[in-house]
Each structure stands twice: as C-alpha cells, then as structure tokens.
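In this view, the complex is presented without one of its protein chains, the others remaining in place.
So, chain A:
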C-alpha cells in the first residue's frame, strides 16, 4: 500500500468540502471503505455532500485532496 494506490481513487463526499472547512470523503480502499479528511484540490472549490470526487493527492496518514469527478 503506497501513496500511488490512493491517488486516482473515486470517493464520495460525506462532509462538505470548501475553503475554511474540513471535509470528509469516504473511499473504497483496502477491501473496505474508509473515510479521510478532505480538502479541495483548488482552494476556492466548494464541494457539497454526495458529490463523487477523485483523489488527486494523498497526504498520509488520513488526508486527501480531491476534486469533483464530473463537471457538473
């Protein structure tokens, strides 16, 4: 399990991600689903709960930077 395995995974936002907020995403990883603290990859983005996101950066142990998977 290295860093590269996390990047590129898809996840779902369970706590709103935005500037000034600490969001939460749940990502399927290691045979289960774990939640990670999430920050927006672009600092101005605000990603509401329920949005499908993709992990673009993984900061061990439990922080990820995400961006919206689909342009809405």
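In this text, a contact is a pair of C-beta atoms (placed from the backbone, for glycine too) under 8 Å apart; a residue touches a chain by one contact, two chains touch by 3 or more; residues count from 1.
The rule is short, and it goes like this: contacts and distances are computed from a predicted model.
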Fill in the blank from the handout: Given "Flotillin", "Cytochrome c oxidase subunit III", "OB-fold domain-containing protein" or "Acetoin dehydrogenase subunit beta", the protein name in the UniProt record of the chain not shown would be "Flotillin"
Handout entry: Residue numbers in chain A that touch the chain omitted from display
Key = 1-2, 15-16, 21-24, 30, 32, 34-35, 37, 49, 60-63
